[in-house]
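Missing here is one protein chain; the remaining ones are kept as they sit in the complex.
The chains carry the letters A, B, C and D, assigned in the order they are written, with residues numbered from 1 in each.
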Amino acid sequence: MNDIIVKSITRLVIPFLQLYGIYIILHGHISPGGGFSGGALIGSSLILYTLVFGVDRAQKKFSHRVSEIAESGGILLYLFVGALGIALTGNFLSNKAAGFPLGELGSLLSGGIIPVLMIGIGIKVASTMITLFHVLIQEESQ
Amino acid sequence: MIVLNVMIVIFLIVAALAIERTKDLLSAVIIFSVYSLMMSVLWLILKTPDVALTEAAIGAGVTSILFIAVISRTQRYEK
Amino acid sequence: MNLVNDILAHVNFIGAMALFVIGLYMVVTHSNLIKRIMGINIMGTAIFYFFIAVGNVEDGAPPLLDPDGNALTFINPLPSVLILTGIVVVVSITVYSLSLVVRIYETYGTIDQKEMAQIEAEDDD
Amino acid sequence: MKKPFIMLMFIALFVVLVINIMRMPAGLGTDSLSYNDATEHYIQYSAEETGVTNIIAAILTDYRAFDTLGETIILFTSIVAVISVLRPDKKPENEGRVSHE
Partner (left out) sequence: MIEQLPIINLILLLTTALVIPLFKKQRFMVTLILSFVVLFIVWLSALYLLYHVNTTGAFYYRFGGYSPTIGLELLINPFSALFTFFVITLLMIIFIYSTADASDGIHEREYGRYYILMFILLFAMFGIIYTNDLFNTYVFMEILSITTCAIISIKRKKKNYAAAFRYVMLNEMGSLSYLFGVALLYMVTGYTNIELVFQGVQDVWVIYPTNIIIAAIFMIVGLGLKAAIFPLHIWLPDAHSAAPSSSSAILSAIVVKVYLIILVKVLFSVFGITIIEALHIPSLLMVIGAVGIVMGSFFAIAQHDIKRMLGYSSVAQIGYIVLGIGLASSLGLRIAFYHVFSHGIMKSVLFLSVGAVIYQRNLRKVTAYNGIGYMMPLSIGMFTLAALGMIGIPLTSGFISKFNLGIAALDGGQGIYIIILVVSGILNAIYYLPIIIAAFLRENPENQIYVSKDKVPLLMIMPILILGAFIVIIGVYPAIIFDLVDSAVSTFSF
């Protein structure tokens, strides 16, 4: 696509989309939304980038190695937080029982492990969405 | 609110039937996207904003794009 | 009149059932692979819709607590949680089946189940 | 010949499902069968036990966090599966053993 209007609008819109996605992930525990929706939003912003600027440029920005690390990393973060629960004399994925600080109700830094897990899910979902799209649209000959 | 609810339900059923009938897969995907979007509106009416947000982003957005990507690589018309 | 009231009270459930049956019909009868995947998606959304209808409370509020402690009547939050998980599951299955469709088109030259069966029968001869 | 029959079967299924669901009580709100002590617990104690205001987030990543872990794994698996199906072969196809079937 070589449309200057589309390109400039995309350039303009994508930061806002991503910012909104990050906002949704970070505020997942105090407002509607969370890791899934925020991650999907970030993923779709990257899909939009791919649609407008092509796969090659998108893959330079978000290479295969990065996505591999992000995919494993998202779950490993989740597992690590869960295992901390065991280490801190609780059960797997314990929150209050393992002694994580819950913070003040309704503030951004509250909920113990919940925001951390939300971030892990968000990373995972975003990277999954974009990788799946790249793999699906890439032609055999490349 | 109940009127809106009933209208959306009827719309959803009609959209689902339209997806079933349409031979052009691209149109079917677009109807499917609208269907997902209406579904998320309906879920918003039923006071589940989290699910509505996720469905709008994943169901209507990502799924439709993936469908279109695959249709562009395969056939557009159902026989 | 009673029946109409009954139907209106159950409209979400009936809608979910109708969508479920339409989705199932699509999966079972269509021979086009992409249509079948769409059928799976419609079935999925129908079940999620059913869950939400179960959890819905008339005049309830979305399950967001007020930090100041005002008590409200909330809807049942558990179905929403189950669905959030379910949506992502259905998407993953969809993507995987779509990738298979791409490969099937490359190897068979068609995405129609009946034509695939014909090609397979010819291959076996 | 075959199609109307199948359609009839599905209509019958639909009728059965609707008859069943019409027998169930609806619109009871907080009195319905599924609105039980677990729901009350989530609503009353989630702020105290998890420290978040979004009850859905509390259940999703605390009470039932293991479900969510399973679901991220599905995403991971789907990526592995899709790549294993679609990643292009760089080498030519006819290597390896030759089938004589």
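One rule holds in what follows: contacts are C-beta pairs under 8 Å (C-beta built on N, C-alpha and C of every residue); 3 or more make two chains touch, one makes a residue touch a chain.
Predicted model, so just to flag it, every value in this text is computed and none were measured.
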Contacts of the unshown chain among the visible ones are A, C, D
Where chain D meets the chain that is not shown, the residues are 16-17, 19-20, 23-24, 33-39, 41-42, 62-67, 70-71, 73-74, 76-78, 80-81, 83-85, 87, 89, 96-97, 99-101
Residue by residue, what part of chain C touches the chain that was omitted?
20, 24, 27, 33, 36-37, 40, 43-44, 47, 50-51, 54, 78-79, 82, 85-86, 89, 92-93, 96-97, 100-101, 103-104, 107-108, 116, 120, 123
Could I get the residues of chain A that touch the absent chain, sorted low to high?
68-69, 71-72, 75-76, 79, 82-83, 85-86, 90-95, 97
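Note that only the chains that are shown with their structure count from here on.
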Counting in whole Å, what is the centre-to-centre distance of chain A and chain D, each centre being its mean C-alpha position?
21
Counting only Cα atoms for the centres, state how far chain A is from chain B in Å.
24
Where chain B and chain C are represented by their mean Cα positions, the distance between them in whole Å:
10
For chain A, residues that touch 2 or more chains besides their own:
31-32, 34, 36, 105-106, 125, 132, 135-136, 140
Where chain B touches two or more other chains simultaneously, the residues are 49-50, 54, 58, 62, 66, 69-70, 73
Under the definition above, what is the set of chain D residues touching chain C in their complex?
3, 6-7, 10-11, 13-14, 17-18, 21-22, 24, 26-27, 29-30, 32, 34-35, 38-39, 42-43, 46-47, 53-56, 59-60, 64, 67-68, 70-71, 74-75, 77-78, 81-82, 85-86
Please give the residue numbers of chain A that touch chain D in the complex, ascending.
28-32, 34-35, 71-72, 74-75, 78-79, 82, 92-93, 95-96, 102-106, 110-114, 117-118, 120-121, 124-125, 128, 131-132, 135-136, 138, 140-142
Which positions of chain C touch chain A when the two form their complex?
62, 64-65, 67, 84, 87-88, 95, 98-99, 102, 106
